[in-house]
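Only a single protein chain was left out; the remaining protein chains are all shown in position.
Entry: subunit A
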Amino acid sequence: MKPIQAANGFSFRVGFSGYSGHLRVEPLYTEERDNPIKSLPDFVLPPAFPTETPESIEEHIKEKYLLPRLDEDAFSPEKAGKQWDFDWFARAKIPLEPSMPRAIMVPVWELPFRRCKEGSTEGKWEPNSTQVDVSDIIVGGETRGSFPRASNGAANDIVRGSINNRPFRPGGLEDQSLERIFPYGASNGEWVREVLNGGPAQTIPPGFKQGLKLGDLMSHPCSWNVYKDQSAPDDTSVGNLSELSVQFDDLFKKAWEEDVVELDKDESDSVKSEAEANQVDVLNTLDTGSSALDEILSVEAEKVDNGRDKGGQQQKEAWAVSGGSEWIADQFYELVPDMAIEFPFELDTFQKEAIYYLEKGESVFVAAHTSAGKTVVAEYAFALASKHCTRAVYTAPIKTISNQKYRDFCGKFDVGLLTGDVSLRPEASCLIMTTEILRSMLYRGADIIRDIEWVIFDEVHYVNDVERGVVWEEVIIMLPRHINIILLSATVPNTIEFADWIGRTKQKKIRVTGTTKRPVPLEHCLFYSGELYKICEREDFIPQGLKAAKDAYKKKNSSATSGGTGSYSGSSTVQDGARGQKREPFNRGKQNKHSGPQTFGNYTGTGWGNQSNGGGQNSWGSRRTTWLMLIDKLSKKSLLPVVIFGFSKNQCDKSADSISGTDLTSSSEKSEIRVFCDKAFSRLKGSDRNLPQVVRVQNLLYRGIGVHHAGLLPIVKEVVEMLFCRGVIKVLFSTETFAMGVNAPARTVVFDTLRKFDGKEFRPVLPGEYTQMAGRAGRRGLDKIGTVIVMCRDEIPEESDLKHVITGTPTKLESQFRLTYIMILHLLRVEELKVEDMLKRSFAEFHAQKKLPEQQQLLLRKLAQPKKTIECIKGEPAIEEYYEMHTEAEEHSEQIIKAVMQSSVAKQYLTPGRVVVVKSQSAQDHLLGVVLKSPPANNKPYIVLLLKPDVPSMTQSPSDRSNLQDKKGADFHQGYVLLPKSKRGLEEDYRISAGPRKGSGIINITLPHRGAAAGVTFEVREAENTEFLCICNSKIKLDLPGLLEFVSNPAFSHTVQQLLKLKSNGNKYPPALDPLKDLKLKDMDLIKAYDKWTHLLQKMSENKCHECIKLEEHIKLAKEIKKHKEEVNALQFELSNEALQQMPEFQGRIDILKEIGYIDEDLVVQIKGRVACEMNSGEELICTECLFENQLDDLEPEEAVALMSAFVFQQKNTSEPSLTSKLSQAKQRLYDTAIRLGNLQAEFKLPITPEEYAQENLKFGLVEVVYEWAKGTPFADICELTDVPEGLIVRTIVRLDETCREFKTAAAIMGNSSLYKKMESASNAIKRDIVFAASLYITGV
């Protein structure tokens, strides 16, 4: 027996366990030493311990386990500084390793009739227990399939999800109920205080309901004051001690006081940074020779602080954070010391930044040009996922990219591939898929989503795609919160905006980095008649180059007028043309020297043969020479390989064929190509190997010429791509497809034309497209400069056009969000995510939604405003009603006045001497005046004399005046407006005939003329007839010459007095002319309005408020209240769902779904809706209706699949297929269904025309082809049946297989086995040969 350390010297360390920061005491055992004395038996046992009593044992236990004391070593001040800069709560959350009990006790199930009755009391069955090995249970569980992950039968479901699964909850939904709840103790610092001070001891072991009663435990007096300065070396001056000491208690308290409510992460951040800052402070003040580490720490701490502050500010403004991270690149290797993957080259700044943020677990948006190295970021995410044992998903817009990336990543990572038709290693940690697959995974709630840490979206600018852009938005909206997003995009002008949207939707900060720099700078040239004119270099436009080209053009044209054809091969071409031609044969010879004498003869033969062909088609002949010239020029300048972009499949093919005479490869390259092709095509069946396309392309390839467009068979396309990547293809004619994603840079890029056909019209190439395609120029590491050439055939493009396309800003990312039925149905299935939420979160709604918080605040403020109440002296306030009437009456009167003043009758009355009321600035205070002179023409202003309200000084500004007079005038006005009709008759007598006209009528008065007479100020000015408020029925005598000509004061005073007399009759204004009686207005509407108006006036006079003395005040109040209410209503509308742009359409679609029984009245998805959810590849409504109408019933599997091709085929204009009667009947039936659905949708006011809808979604061009294919006809034969390119046929059939699968599932839902079988056999019928040949990228060659 060994002597044990005495209890008082007992050493232990304190650790933390579990989530709640419980104390765990680990005794530290002293080391055993090999001491010979120790091995000796103890003969005499000195009483090492006092005798044990129950009390002492309890004391001991208490001492040992319940009273924590700091371990001097573990918490030594030297370590203290570093001890705290980890994230406390992240640490605390680290789960314990599951401790698997080897065996457990389980009750034994007995069948009820076997249970022994006598052993139990009251017949209650008490099961026996047995000891079972845990592993048995687990294995058993697995075989029973109740383990979700190990269910072997549904392995595919894990990845792809199943329609039966519920989607995951998308991140960024601000549902309070689901927010993480932090225990109270965590957010107020209780826990840490408990650790520091020793809180109440825990008496309940985890998992127990009741614990051990230990009685009252005494509190432990331990307090924890750690003095920081001790971490400094010994030369610390003692004087510093007190000011440098930091109490941890205070530290935390401070931190929590600052941000109690902040989330866990921020909290720890703040703690951390503060601790760091403190430490740095300490270090700095002590000036202990700064080591590199300290510097980094200090910088980091500062940065963190800065970042946090900035973040705090920016959080309000933007979720997208860019900039402010220049320091990362400088200290990259210190910040990310242990990279998940090492790159053999020095990383660019933006890559470093992105990687740093990835390491921090933040979402990143990288915008950079093609070939700038965005893939590095994706690779790093893959590496991180592998390191963290999570998964990463890479999504690409098109299948080709997915395949290529699969091949690229294959060697480096554990990669799987999921596309519509292939599923390779779906269990891998890095998955590559198309975005559509990811979307369906999200909707189906695939189990694998739990494990995903990163989702990488490549080519995000694809969100602009009209047809498929919506998928990106959907996916981004649907992603659950735990997934971080990496977005890779070409440079777009509104990156920040887009990132901001994502950040807001996901409630996550998105770091935006990127570069506009090209690793290989570009040089843009024009190619005109054999010469290259440089027009742009490194983003700088060079006008001289263009000018030179233009000069050449002019020169040529002027000479061409002498009889040339204008084309290059014209008789009088300029010298360089001739030179070019001369050079051509020379160059051929040179080239053939390279390729050896054998090919020489071979070449010339074909060459000449071809030329004779070219002679037949003149235009192609000239094209051909241009191409030859270009290639010749490029090869001379060693600018090959070159990609030539044309914008149609036909053009590419023809161009390639036209120069098939040229040979650009050496013999060794030839053999390489031949071997490669043989290998690649060997996987095809015999007859397929001799397909015209395969043979043709192969022949081209041998000469170093390639073609690449969508019409090619997939396998051919892949062969071309791969050979191009190997650099053996020198010239590649391609369509835009090649520019997207496929990473195959060339030295030179040539644009055949700068106009393209986009399905509707010919339009100029957009800057974004140009940049994307031009980005293929310049191979990183191989070329110093990439050349982009624009071909000019007949004319030189304008400078502005060129400038726009080359240096212009690319198209903005714009939302293409649109509602689809399938989206609605999917969302209706889920209770927690509403369609409205989806709409709200779409990029289209982003700007409106961004403003919402402000509006919300505004609304709150508005609502919080004290409600003004009208205290009516007459008890019941009827003022609202009165106000309503008042406003209405005003509207009517305005209408009437307008009509009156514009009527010709009014003009008759507006003669000099007529008393009028003129509008003034203030609404209430109108001016009484008299017409002095009426204009000869209709639209000239009248001259009127106006009585100004009695104002002391004339210089006062009108606004002041009106303010002063407001109340009084208003009172009067009210009286006027409400003048009961009966009173009007009294003043008929005041009609005074017009004064005799004297004088010449010359106006000597300067307008406006102001003066004062009879104690009242007046003004003579011009007034439009719209300014008149009403024409009064009285006239006054005027001394017109006196007024206008001589400007005599007596005349004015007389007039003024007359006017004042009118006024003095109790009212401010004399009664107006009655529009009906006096003015004889006949307009129906007007009369109606007038009647209404008078009626309203009458009603108003009946209202008890009418006589109220406080009426005016109250009217004002009522107006305010009304305005307030309207504002609030408007704001509430803005905030509500109805304000969403797509809301009306959504309602319409919901109504349609109800109408055709996909959902019921309560929006519960019915069986038809569930079937429609399955239909991803075709238009969901037509497919579902077709199924439920049993249109496939009388068709054979081959016919059925042929008919279904209409759902997936996409080309519009094709040759008319010849169909069997049965098929054409079925076709008609399907078409009718579509028309019916179209009609229905049009009825519900969706912007759809039935015919268009049917033709858009049903394209019967390939029905015959697919029918023949399903019947087993060889591919070569079916190509003869149609003018659709082979590539499209293959693509359609591949997609058709997907449709078959969907129909199969639908049949299972409907419970129809015969349809299920039919679809199965249909799917088998089309799956064969070249159509389903595996991708070269996947299998390798």
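We adopt the following convention: a contact is a pair of C-beta atoms (placed from the backbone, for glycine too) under 8 Å apart; a residue touches a chain by one contact, two chains touch by 3 or more; residues count from 1.
Following the convention adopted for this analysis, contacts and distances are computed from a predicted model.
A.B. asks: For the complex's missing chain, which UniProt name, "S1 motif domain-containing protein", "Dolichol-phosphate mannosyltransferase subunit 3", "Phosphoribosyl pyrophosphate synthase-associated protein 1" or "GPI-anchor transamidase component GPAA1"?
C.D. replies: The record for the missing subunit names the protein "S1 motif domain-containing protein".
A.B. asks: Pick out which of A:55, A:338 or A:1162 touches the chain that's been left out of the picture.
C.D. replies: That would be A:1162, which touches the missing chain.
A.B. asks: Could you tell me which of A:360, A:482 or A:763 touches the chain that is not displayed?
C.D. replies: A:482
A.B. asks: Among A:1185, A:1268, A:1286 or A:1302, which residue is in contact with the omitted chain in the full complex?
C.D. replies: A:1185
A.B. asks: For the full complex, which residue in A:1155, A:1194 or A:1283 touches the chain that was left out?
C.D. replies: A:1194
A.B. asks: Can you list, in ascending order, the subunit A residues touching the missing chain?
C.D. replies: Counting over the whole complex, subunit A touches the hidden chain at residues 18-20, 22, 95-100, 106, 134, 137-138, 141, 144-146, 148, 151, 153-154, 162, 164-166, 168-169, 171, 177-181, 183-185, 202, 204, 206-207, 209, 450, 480-482, 829-832, 1157, 1162-1164, 1166-1168, 1185, 1188-1190, 1193-1194, 1310-1312, 1315.
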